[in-house]
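One structure is given below, represented as structure tokens, and several questions about it will come after.
The complex appears here without one of its protein chains, the remainder shown in place.
Letters A, B and C mark the chains as written, and numbering starts fresh at 1 in each.
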Amino acid sequence: MILSDALAILPLILLIVWAMIVLLIDLWIPKGRKGITALLTVIGLAVALVLTVMQANSPTSAFSGMIKVDGFSVFLNILYLASGIAGVAISFDYLNRMDLQHGEYYVLMLFSIAGAMLISYAADLIIIFLGIELLSIPLYVLAGIARSQGSSEESSLKYFLLGTFASAFILFGIAWLYGAGGTTNLAGLVTAIPDGLNSAGALPMLLAGAGFLVAGIGFKVAVVPFHAWMPDVYQGAPAPVTGFMSVVAKAAGFAALMRVLFIALTTETGDVTPVLAAIALLTMIVGNVVAIAQSNLKRMLAYSSIANAGYLLMALVPYSNPAVQADSVASALFYLAAYALTSFGAWAVITMMEKGEIQGSEFSDIAGLGKKNPLLAAALSVMMLSFTGVPLTLGFWGKFYLFRTAIEGGFIWLAVAGLLTTLVSAYYYLRVVVMMFFRDGDPDLKYSFWASTVVFFGALGLVVLAFFPDMMFGLATKAVLLLK
Amino acid sequence: MSGIPLVYYLGLAVILFSLGAAGVLIRKNALVVFMSLELMFNSANLLFITFSNYYKALDGQILVIFVLATAAAEVAVGLALMVAIFRSKGSIDLDQMNKLKG
Amino acid sequence: MNTSQLFALAPWVVLIPVIALLINLIVSGRLGEKFAGILASSAAALSFVVSILLAIALGSDPMGSTISLGTWINIGNLSIDWAFRVDTLSVMMMLVVSGVGTLIHIYSIAYMHADVRLNGDLKRYTRFFVFMNLFIASMMLLVSADNFLMMFVGWEGVGLCSYLLIGFWFEKGKDGTANAAAGKKAFITNRIGDFGFLVAIFLIYWNFGSLQFDKVFSMAPMVATAMPGAALAITLFMLLGVTGKSAQLPLHVWLPDAMAGPTPVSALIHAATMVTAGVYLVARSAPIFSQVPGGQTAVTWVGTITALFAATIALGQNDIKKVLAYSTISQIGYMVAAVGMGAYVAAMFHLITHAFFKGLLFLAAGSVIQAVERGEEAAHSEEIDPQDMRQMGGLRKRLPLTFWTYLIGGLSLAAIAPLAGFFSKDEIVAYASANHAAVFWILLIAAFFTALYVGRQISMVFLGSPRSKAAGHATESSPTITVPLVILAVLAAFGGVLNLPGLQWLETWLAHTFGTVAPSQFVWLVALGSLALGLVGLAIGWLIYGRTPVKVGKPDPLKKPLGFIFTGMQNKWFVDEIYNFLIITPFNALAQFFAGPIDLGSIDRVANGLASGTQAVAGGIRKFENGFVRSYAFWMLLGLAAIMTYFILR
Partner (left out) sequence: MNLGSTPLIWVTFFPLAGVLIILFLKPEWKKAIRWTALITSLAVFGLSVWVLALFNAANPDAQLGVNQAWFTLGGNQISFHLGVDGLSILLLLLTTLLSPIAILSTWKAIEEKVKGFMIFFLLLEVGLVGVFLALDMVLFYIFWEFTLVPMYFLIGLWGAERRIYATLKFFLYTMAGSLLMLAGILFVGLKYGGFDLTTLTSTANIPLTVQMWLFVAFGLAFAIKVPVWPLHSWLPDAHTEAPTAGSVILAGVLLKMGTYGFLRFNLPLFPQATIQAAPYVAALGIVGILYAAMVAYRQQDVKRLVAYSSIAHLGFVMLGLFALDQLSVEGAILQMVNHGLSTGALFLIIGFIYERRHTHQMDAFGGLWKVMPVMGSLALVVTLSSAGLPGLNGFVGEFNILVGAFGSKALGSPWFAGVATLGVILAAVYLLHMFQRVFLGPVTHEENLKLKDMSLREIIVLVPILILIFWIGIAPQTFLNLIAPAVEKLLSVVSAAGLALV
């Protein structure tokens, strides 16, 4: 019993144990040779990745139903672990260059990934809470890892305070749901609620719980109006941290949201669809519109990240419609994967640009990149086109699937509004291309082999996978099938 | 405890939560804000205990333990952060923390 | 040999000039002026020969034939062939076009030799003949077409040639742009007419189901009774086309400006052939027009009024070619009035004689102009306008051959018996006297004016003594120029034989096309009356202008007695100014309004405004992101409150 439970979450256990081991080993690794720590980290991630892939075809339940290993968790965990590797890649040279060779950096990253994995395994509200905390606390530290820089400190403190504030929301929400159903088990809630309290009391509690949860998780995934922290944090934190965060924290947040929505809140009475629709609409509009006013790339990408959260949420809006659920989840997962590739690519470039104290990441700083480093600029252009959703990039298929889901669920107006905001987004994404290719300048780019590799790998993936989207679609669909 | 109706507990929890939230909104010392956040956490804990008692189930109480543990972790990180900031800036006044905006 | 096999030659009337122009294009002057000129002239001559052969064939088989080269457009019910119609009417036109055309080509060999030297671009010699051949081809296409659309090809084609040839010296004229502008004006005015023709074609297609002449004409009576409105519309839109091409009121304004082209062009295109295309169109469509009295009346009156209107203006002009231009407008007015009244034969008769005498007059005028230019050169005088009649005078002695031919042309124009113009014009006037009293009287007055301006012109140009050094040194032109003049003079003198009262050859000939036509009458009273009027007019003209020479700077002798009326005549009754005021200026203003305030100011601004509006909104929302933790927390709470409110209210 205990053994089989442990086996179920073996990748997670391994990662955590490994993180502690690395933390210890790191004590004996001198400052100039943190490459060893990085390598160890990658090894740990790779082993966990292999283990996760091996789980792919054996869905199980463990820890008295608190943990679920299914296609959903496998898909996301692969994403997290791969992101971890990419995160190390974009961090390594940056940390050396900025004199931030702290071994614990990588360890914190591992812990954070462990938290994200925990969320994807979660079948119980308390696991979700634990996962979110395990994900977030290391991130608070990572955001402030550039201690000497005021902006890093500020972003860290803001993230910490507001993150905790949101955690309080989540916790409070969980408490109400517990009150409504007498259980914290996601699946159990569905069955428990009708015969828990008297129905007159259960409904308000359920709704209150749902509301607090949506608000709290909404903070983690940064949807309007719970998004305000994100631009500041993204801008202030060191670029590789932000890049890592933008993928893992976002995906984990959505994983939590999906688990809660699709398992616990599918009851008719607890329908939060209109709330989600309103939030999605607001998010798409605000994220995209405000992004065009930005002159700092990191901030622009932060708003872009907010906007993308809006698109993702749009696909989840018709979550209570059983006919669309499968597409909802599959499209969101697919989009997350495409988003991960794109986002890492874009942030990797910024890690090469950044000079500390948010220097070097202005739009004007990349002027002339097309001339100086055409390949890199071309790759970044692919990212931007993918973000925009231009065909022959994976981003197009991602958006295609999301919008299709929204229309399938009957939310044509939301899809149309979303499409129009895409237009707004085209403006600021294209500005990057304009800057790189059409304007003259002398960009100060500190070349990094590993970061460049991430960029090219991402660009290549975005284009090549666009020709064979069925591979990714297949995986995403499979993840959904096993979710049930 | 049995004499006091459930609603009183719930009401108290809501009041505590609101107090905490209000504290976050109006205080500018990061430490005080953090204390307010702890208050919000504990209002949730109160709810857990209450419902645990109501359902005569233990899992609510176990949950509270978990929460306390995580809260402790947060305290550790948060205080360290504030110390670091106090060292470099000489203040943990949140109103001075607005270099990043827009 | 069966002569009807000759009908198959019909397409060659178009193809020959086309081939010649292609050769000239390819050679592009490398073989010298002679080659280009002779090649082009031979092509015109060959066309003429073919036309004669066709005429011979028609002699034995007067019903003619249709020669199809193949399909042009074939969609659904619309089927249009490249088909050539050989009948007495079309062959008559071919003969005129290629006959007069050949003479003018020959004339041009010498004329252009001098002209290109005067204007300083020898390379354009070949270009001129290319355009001329293109014109012959287009005009032949126009007259030989077997359907309305193919006719329209020729119709626009001649308009194009007109444009090109008017603007032949496109860098010359007032401000260097006047010639080019004149060409443009001609083309655009013509296009307005073509618009009418096009709409007429649309109407014909949808009401008759075809554009082929025979099919349309055979249905004309039926359609006219079933849909009188449509039939009337067809005739009126066609009339618009006629006014454009044939320079009738109100679209006559382009023709005087068209005199900017070299003189042979004015002779061929703007006197003898192209401008009569409108007359030909009505004659060709006679089966339709004869079913629509309303349309006929309109045509008649347009022609009648134009005849008088233009004649009055001709009287006030000092430019030798402008006088002839307005004279042309006026004479075509006669023809249009005639076809309107149904006097098709008379109209065609006048068309032919007019081609002779007006072609002659223009060529002779060209001879005069070049003579004056030569004189100018010889006398080393200051530069004068070689077309200004006030600078001439006394050329009778210096240019005897030109004078005599000019005189014959002029008298023919003034309808002095027994010259060709007398018979043809008389036929029209006689027809009017029998059918339209009002038209008759107006045409008579116009005839008087005609004689008057002819008298005035001959007096000013040839009589008296030279009023400028250049005129005094003018020398007679070379035989290449004078021989065509003589030939045309002969034709202008004896062309009346064609339809001499009693013989009526033309009438018999055309009857094969028009069906039975009312036999033209010769009314002695009318004939003598108009002849007398003509003589009086000439005499008055000579009395006023022959004795008192008009000089530059001095007012015209008629100015005093006629006062503001003469001012009107001199200034073309201000039609150009009126159009400028009523149409061109408002059009330009409207276009400017569209281009400026509407397009850039509104439509584009809305598009850009959406972008900048979004920017502004972005700037606004951005302010909420103020960097304070507490306000971020506040937004979160607000969001939470909104969600809760929704849950409570739902």
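By definition in this document, a residue touches a chain if its C-beta (ideal position, glycine included) is under 8 Å from a C-beta of that chain, and two chains touch if they have at least 3 such contacts.
Everything numeric here is computed off the predicted structure, so don't read it as measured data.
Visitor: Just list which of the chains on display the missing one touches.
Guide: The chain that is not shown is in contact with A, C.
Visitor: With the full complex in mind, choose from C:26, C:75 or C:649 the residue touching the hidden chain.
Guide: Hidden-chain contact among the options goes to C:75.
Visitor: For the chain not shown, which residue from A:6, A:21, A:423 or A:464 touches it across the whole complex?
Guide: A:423
Visitor: So one chain is hidden, and I want to know which residue out of C:465, C:592, C:626 or C:645 touches that hidden chain in the complete assembly.
Guide: C:592
Visitor: Which residue, C:32, C:59 or C:176, contacts the hidden chain when the whole complex is considered?
Guide: C:176
Visitor: Could you pull out which residues of subunit C are in touch with the chain that's been left out?
Guide: Residues in contact with the chain left out: 70-76, 78, 82, 121, 123, 127, 149, 152-153, 155-157, 160, 163-164, 167, 170-172, 176-177, 180-181, 183-184, 187-188, 191-192, 194-195, 198-199, 201-203, 205-206, 587-588, 590-592, 594-596, 599, 603-604, 607-608, 611.
Visitor: Could I get the residues of subunit A that touch the absent chain, sorted low to high?
Guide: Within subunit A, the residues touching the omitted chain are 326-327, 330-331, 385, 390-392, 396, 400-401, 403-405, 407-408, 412, 415-416, 419-420, 422-423, 426-427, 430, 433-434, 437-439, 468-470, 473.
Throughout what follows, only the chains that are shown with their structure count from here on.
Visitor: Looking at B-C and A-C, which pair shares more C-beta contacts?
Guide: A-C
Visitor: Could you tell me the distance, in whole angstrom, between the mean C-alpha positions of subunit B and subunit C?
Guide: The separation of the two C-alpha centroids amounts to 97 Å.
Visitor: Centroid from C-alpha atoms only, then distance subunit A to subunit C, rounded to Å. What do you get?
Guide: 78
Visitor: Among all residues of subunit A, which ones touch two or more of the remaining chains?
Guide: Each of 157-158, 161, 165, 231-232, 293 in subunit A touches at least two other chains.
Visitor: Considering subunit B alone, which of its residues make contact with at least two other chains?
Guide: Counting only residues that touch two or more other chains, subunit B contributes 21, 24, 33, 94, 97, 99-102.
Visitor: What residues on subunit A touch subunit B, complex-wise?
Guide: Its residues touching subunit B are 126, 129-130, 133, 137, 140-141, 144, 147-148, 150-151, 153-158, 160-161, 164-165, 167-168, 171-172, 174-176, 178-179, 182-184, 231-233, 235-236, 293-294, 299, 358.
Visitor: Help me check something: in the complex, which residues belonging to subunit B touch subunit C?
Guide: Residues in contact with subunit C: 21, 24-26, 28, 33, 94-95, 97-102.
Visitor: Give every residue of subunit B touching subunit A within the complex, in rising order.
Guide: Contact set of subunit B toward subunit A: 10, 13, 17, 20-21, 24, 30, 33-34, 37, 40-41, 43-44, 47-48, 50-51, 54-55, 57, 59-60, 63, 66-67, 70, 73-74, 77-78, 81-82, 84-85, 88-89, 94, 97, 99-102.
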